[in-house]
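With one protein chain removed, the remaining protein chains of the complex are shown where they sit.
Letters A and B name the chains as they come in the text, with residue numbers starting at 1 for each one.
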Amino acid sequence: MARELPYIAAIGEAVHQEMERDDTVLYFGQNLGLTDDDPYVKAFGGDRVRVTPISETAEIGMAVGAAFAGYRPVVQLYMSEFMLVAMDQVVNEAPRFHAMTAGQVKVPLVLQAGYGFTAGWAGQHTGTIYGMFMGIPGLKVVVPSTAADAKGLMTAAIRDDNPVILFHNYLLTLEHGDVPEGEHVVPIGEAVVRREGSDATIVGIGWTVGKALAAAEQLAGEGVGAEVIDARSLAPLDMATILQSVEKTGRLVVVDQATRHASAAAIIAAEVASEGFATLKAPVELVTALDATVPYSEPMEQYLLPDEAKIVAAVQQVLEAAPVAA
Amino acid sequence: MPDGTAARLDGDVGLELLRSMWRIRVFEERVGELTRADEVHGLVHLSVGQEAVAVGVCGQLRTEDAVYSGHRAHGHAIAKGAPLGRVLAELMGRDGGLCRGLGGSMHLVDVEHGFLGATGVVGGNVPLALGSALAGRLLGGDQVAVVFFGDGAVQGGVFVESVNLATLWALPVILVCENNGFAEFTPRSAHTNVERVSDVVAPYDIERETVDGNDVVAVRDAFARFLAEARQGSGPMLLECLTHRLRGHYEGDPQRYRQALAADEWQELDPILRLERRGVSDGWLEQDAPARLEQDARDEVEAAVLFARESPFPSPDMTAALVYAT
Partner (left out) sequence: MSENGLPKERLIWMFTQMVRIREFEERVKSTFEEHPGVIRGHTHLADGAEASIVGSLAALRPDDQLTTTYRCHGYPIALGSDTKALMAEIYGRETGICKGYGGSMHLTDVERGFLGTSGIVGQGIPHAAGVAWGAQIRGKGQVVLSFFGDGASKQGAFHETLNIASLWKLPVVFVMENNNYQAYTRVEQEDANAAVGEPLAVKAKAFSMPGVTVDGGDPVAVYETMHAAVERARSGEGPTLVESLVYRLSAHGNIIVPPGVPLHYPEHEAIAIFGNVEEFEAAKRGDPVPRFRAQLVTDGTLSAEEADAIAEAARAEMDEAVEFGLASPLPAPERATDYVYA
C-alpha cells in the first residue's frame, strides 16, 4: 500500500520504522527531541533520542564511538555544510576504522544532511558538496530524488554496516510522492531509469532529476527520446546502468547541481569516457552549477543553477555534435 | 529589574542611544513586513528586542575597531555605521546593497565602517576576530576587535580553541555574548549544564561580566570599562548580555518551542521603553519625544525602503568576475 507523503516525512518515517524494528538505532542532533511530546521521544525514550548542542565534531565523533559499541546512530545534521566543521570525523574517522582494524569494528552510522538550499540562503548554506565525499573508501553517499526513494534509501542506510551520508535537497522537502507504508528498502548502489528513450541519456542527481524529466518532456515534443537515469547512489556509483544506457543512445548529458570540478557529473563523465568510449557518438556534456559561491540575490542565484533550458540545449548539443571518431 | 546604574546619564547621550535603538527597531520590524510581502527573501534573523546590546557596544567604537557578528547581524551592522539603505538593498538582493546582492542577511559586510561582517555558521566568526585583533597588535595601534555571538555558540569547539589562544597571546578581543536563552529552537538547558556563558570561560580567568542586556546603559557602562582596558593592551574579555529574542529564530518560525512573552511582560523588558521611562523621570526626555523619535526612525527607514526598491537587481554575470580576487 502506498500513499502520498512529503519527501521529508518519508525520511522521518524510515527513521521511525527502523527505530521500532531495531532498538540499537539512535537518533540525535540539534533542535530535536526537545519535549516529552516529541514523537521520537514518546516512542523511543530520552535515551535513544537526544538533542545536542552545536557541536558537530562531538556529535559525529560520538556516533562513531556508539557504532563501535554496537549501536546504529542516525545524526540529524540538517545541512551538509555543518559537516565541514567536523570533516575529520566524517572523512578520516568514520570510514577508516573498519579497514584499519581489519574488520574488528564496524561503523554503521547515518548522517542526514540537507543540501542545495537555493532559496536565498546565500553563500554558506546553499552548496552542493556531495562530491567531496565520493571516493572516500568505506564511506557511502546516497541522494534520493523522490519521497519513496527517500524512505527506501534512509532505510537501507540505517541497515548498512558502513557510514552513509544521506543528502536530501531542500527544494524537494515538501514534494509529495507515493510512499509505501510498510517496510521499504531501496538498495544502495543501484541507479534507476526514470524514463526510457533511445536518442540521448540524461543522468540526474537528486533535485536535477526532476529538471531532467521536465527537459525530456520538452524534448519529446520535438521528437527526441531522452532516457533519464536517476543516479540515486553516488558511492558506490552504479556505472553499469549508465553505461548500458549510453550503449543504447550513444549520447550523454549529466546534470548536477554541484560546481563542475566538485561534481559527481565529472566523475561519471570520466568513467564513461574510460569504460564506454566505443559507444559514444558525441562528447559528454556536463550541465552543472557555474563556478561561483552561490549569491544571495535571486536572479544571480538562479543564473548559476542547472535548469530545463540548459539541459535541453545540452541534449541538442550532443545530438548535433560531430560524431566521435571510431 | 532596576533601570541601569545609579549614575546620571547625560541627556545628549541618552537621546543618541534612543535614536540608535529606534533606528534598529523600526528597521527590523520593517524587514519583517517586507519578508512577509516577499520583497526580502531567504533566511532572515531579526534582532527585535536585542537593540541595546548592539547600540551599547558599537556606539563607543572607532571605525578601525573590527566588528564581527553571526547570523543575527542587522542591528550590529547598523550600529557600527552601515547605512540603512545599503543594508536594506542588500536584504532585497539589489546592486546598491552593501555586497551588491551577493551576501544577503547573513553575510552583511561594510569594510568602510569596520563591520567586517556577519557569518552564517555558528561560532565561525570568533577566530576571525582574533585575526583582526592580532593584525591590530602588529600594526601597533590600540584598535580592538569585537565579536557578537549567541549562547549557542559557546558549546562549539571553535569557541574554546579561540579563548585559549586569545588568552595565551593576550589579544584585544572583546567577546560579546547575547544570551537569549535559546540556540535556534532549543533552550540552553538542553545544550549544557553550565547556566552562565561567563562560567564557560572560567578556566581562562579572563575578565568577564554578566549584565542585563536589555539595559542599554548597563551594557554601555560595562563595555566602556572593557574597552578602556583592551586599548591598554589587556587580553580578551567576555561581556555576557542577558536578553530576550522577541521574535522567532528566523522569520516564519512558528515558535512552538517556547511560551510567547506576554505583552505586559515585554513592556517591562523592552530596552527602548525602559530608557524612555528613565529619560522622562531623569528629566532629559520630554513627554512627546518618544513619538517624535519613533517617527524620525520611520522616516529614515522609509527613505531606505525607497532607496532599496529603486536599486536595480545586479547583473547575473557579475558572479563570474568575483570568484577570485585579481
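Criterion: a contact is a pair of C-beta atoms (placed from the backbone, for glycine too) under 8 Å apart; a residue touches a chain by one contact, two chains touch by 3 or more.
Quick caveat: nothing in here was measured; it's all calculated off a predicted structure.
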Checklist outcome for this item: Across A:Val15, A:Ala66 or A:Ile268, the one contacting the chain not displayed is A:Ala66
Item to check | Residue among A:Val105, A:Met134, A:Ala214 or A:Ala313 touching the omitted chain | outcome: A:Val105
Checklist outcome for this item: Of B:Gly14, B:Gly42, B:Gly56 or B:Gly156, the residue touching the omitted chain is B:Gly156
Item to check | Interface residues of subunit B (partner: the chain not displayed) | outcome: 155-161, 163-165, 167-168, 191-194, 199-205
Item to check | Chain not shown, touching residues in subunit A | outcome: 26, 47-48, 50, 52-53, 55, 57-71, 73, 88-89, 92-93, 97-108, 137-138, 140, 161-162
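Methods note: only the chains that are shown with their structure count from here on.
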Next on the checklist: Quick check: how many Å separate the C-alpha centres of subunit A and subunit B?
Outcome noted: 37
Item to check | subunit B to subunit A touching residues, read off their complex | outcome: 41-43, 90, 93-94, 97, 99, 101-107, 119-124, 152-153, 155-158, 183-187, 190-192, 257, 313-314, 316-320, 322-323
Checklist entry - For the complex, which residues does subunit A have touching subunit B? => result 30-31, 34-35, 51-55, 57-58, 81-82, 84-85, 119-125, 290-293, 295-300, 302-304
